[in-house]
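Sending over a structure as structure tokens; questions will come in a sec.
A single protein chain has been omitted; all remaining protein chains appear in their positions.
As written, the chains take the letters A and B, and residue 1 is the first residue of each chain.
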Amino acid sequence: MRSTTEARAQASPPVRRRAARLPAFASRKSTIALGMTLPLILIIGVLVLYPAGYAFYLALLSKSMDRFVGLANFDFLFRRETFWMVVKQSVIFAVSAVLFKALIGFLVAHCVHNVPARGQRKWRGMLLVPWVIPPAMSTLAWLWLFDPSYSAFNWLIQHAGGEGVPWLGDPYWARFAVILVNVWVGAPFFMIMYLAALKSVPEQLYEAAAIDGANWWQKLWYVTLPMMRNIIAITALFSLIVTFANFDIVRVLTNGGPVDQTHVFATWAFKLGIEGNDIPLGACVSLFMVPILAIAAIFILRDINRRGTEA
Amino acid sequence: MVTGTRAAVGIASRGSIGRDRRRALFWSYFFLAVFVIFFLTPPVYMLITSLKTSAEISAATSPWWVFSPTLANYVELLTSSTYLTFFRNSALVALLVVAITMLISIPAAFALSRMRFWGSATLATGVFLTYLIPDTLLFIPLFKIFAFVREATGIELLDRWWLLVIVYPTLTIPFCTWIMIGYFSSIPKELDEAALIDGAGYFQLLTRIFLPVALPGVIAATIFAFTVSWAQFLYPMAFTTSADQLVLPVGIVTTLIKGDVFNWGQIMTGALLGALPPLVIYAFLMDYYIAGLTAGATKG
Partner (left out) sequence: MARVTLRKVVKRYDETLAVRGIDLDILDKEFVVLVGPSGCGKSTTLRMIAGLEDITDGEIIIDGETVNDVPPKDRDIAMVFQNYALYPHMTVYENMSFGLRLRRAPKEEIRTRVQDAAAILGIGELLERKPKQLSGGQRQRVAMGRAIVRDPKVFLFDEPLSNLDAKLRVQMRTEIKRVHQKVRTTTIYVTHDQIEAMTLADRVVVMNGGVIEQVGTPDELYHAPATRFVAEFIGSPAMNLVPCHLVETSSGLGLHLDDNLVLPVPADRIRRYQPYAGKSLLFGLRPEYMVERRVHTGPHQFDFEVLLEVIEPMGMDTFVHFLVNGMDVCARVNASAGARAGQRFTLCADLDHLHLIEHDSGKVL
């Protein structure tokens, strides 16, 4: 032990006298902390918050952006039939897509949860593939499957004796198609979230319910759903935001057509603002996403705060 | 006699449970099969088409089968300098964005989870909220800002691939910071204190304790940043136009589709190759990929 003691005298540096008083030491810590968060603050400030605020300003300018026109752009939009069509389509698109994603995700998650544990990984692995492929790429495959002359779906239908469907040519079918593709991309995400939630429900609860004589439907209603309520809500809210702000799928699949019938806010804003060179009008359209996003964000934030206090 | 009855009851009840269970299993497998077919049809169809010649694609034969498979589409794309440029741009952008994201979000997450300072809690929540601001709200003002920078300073930002390296971090950093805060917060406080007493400074605490311990989180965040950068479509669509500045998704959509002439064999090949990097990552790091996905809503 003596050798260790001597070694210490050489190894550990002599204790330095700190001249700094406590406040200085404490403030040094928060200076370091600020330094570590500064890049984050800057990048969010300059490239997210500032543009977001700037969008509001842009929406008040004239097309050539040399004049302040107040709410004239909004007034102009409200008089256009296309605008109301886009509003309607955006809402139908987002709500129905989220609904089907949630239902399919729930069903599939249950099925995966039901099968023997050793097979679950394999099924889960295959089922998440649509979410992994970049949507712009997978939508190209759908575009090809829906091709007016070579549609592989129509080939199947025709061989079964049916009549070919104008997938992207008819407004109603086109709306169906964009929703279908969106559900295809997004349902796996719901599946994976629900599966995680299902796995976190303690098995004893089901056993207790079984002993109390619950059938599968009652177990679902009284055990599973209450335990998953939080995850279901938060996943749906997330998805609502992402779906409402969707761009890729509509852009690649229909580009808004036929005759602007499938435009959502994002694609229409792109068409007006970037392609049509009317930046203020484009900004104006994109701003209509804000209210729904804000509402969803408030709910999500509430959930986070609640969980923060529970923890 | 008594034991006999009990055994019979046991078998009977086990039998009925077994029948229920079997029926549940049957329907589970049935729906799984249906949805696997639904979910995998597009990628499989991409593969089928990519192996066909243009002649076979426009022939009247079954679109669901390849009669004379060929790798011609692959060879052609992988030797086409345009496609390789897209690929290179995508790879460069994604890798640089991953690096930037990690360099910014890991220290920030460390400071926010461990070094309480004035406003740190608000900032953490604020970071998460910015994750909810979608790209579709920002691309128009950003476009205008970049155009304005050109007018003011003469620096051309638009139609430069590296602009994406500056813009993409706004999509990746908030979420990565958020999940890293979650991972860091789950490290017991005593671990830092032990390291502090052992003589570690903040930097050593981060590099020698936090990063190794939270490695799964770092991997999940890296995967997230990479896949988001790789898949991003709107920003390159809005900010880049010249063929040599495009990244894969936009490159395929805008250049392989020339007017009305759709060369579907090549489009499908390009899309499939473009989907490959995320798919490969997913195949090898599935657990981290899923951890990153679910972290947003289940952690923090």
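Going forward, contacts are C-beta pairs under 8 Å (C-beta built on N, C-alpha and C of every residue); 3 or more make two chains touch, one makes a residue touch a chain.
Quantities reported herein were computed from a predicted structural model and do not represent experimental measurements.
Visitor: Can you say which of B:Leu40, B:Met115, B:Ala200 or B:Met286 touches the chain missing from this structure?
Guide: Per the contact definition at the top, the residue touching the missing chain is B:Ala200.
Visitor: Taking the full complex into account, find the residue in B:Ile145, B:Val213, B:Ile257 or B:Met286 that is in contact with the omitted chain.
Guide: Candidates B:Ile145, B:Val213, B:Ile257 or B:Met286; residue touching the omitted chain: B:Val213.
Visitor: In the full complex, which residues of subunit B touch the absent chain?
Guide: On the subunit B side, contact with the omitted chain comes from 188, 190-191, 193-201, 204, 208-209, 212-213, 215.
Just so it is clear, only the chains that are shown with their structure count from here on.
Visitor: List the centre-to-centre spacing of subunit A and subunit B in whole Å, with centres computed as mean CA coordinates.
Guide: 12
Visitor: Within the complex, which stretch of subunit A touches subunit B?
Guide: Of all residues in subunit A, those touching subunit B are 29-30, 32-34, 36-37, 39-41, 43-44, 47-52, 54-55, 58, 65, 104, 107-108, 110-112, 114-115, 121, 123-138, 140-142, 144-145, 147, 150, 152, 155-156, 184, 187-189, 192-193, 196-197, 216, 231, 234-235, 238, 241-242, 245-248, 251-252, 265-266, 269-270, 273-274, 279, 282-283, 286-287, 289-290, 293, 296-297, 300-301, 304-305, 307-308.
Visitor: So in the complex, which bits of subunit B are touching subunit A?
Guide: Contacts found on subunit B: 20, 24-25, 27-29, 31-32, 35-36, 38-43, 45-46, 49, 57-58, 62-64, 103-105, 107-108, 110-112, 115, 117-118, 120, 123, 125-130, 132-145, 166-167, 169-170, 173-174, 177, 202, 227, 230-231, 233-234, 237-238, 248-250, 252-253, 262, 264, 267-268, 271-272, 274-275, 278-279, 282-283, 286, 289-290, 293-294, 296-298, 300.
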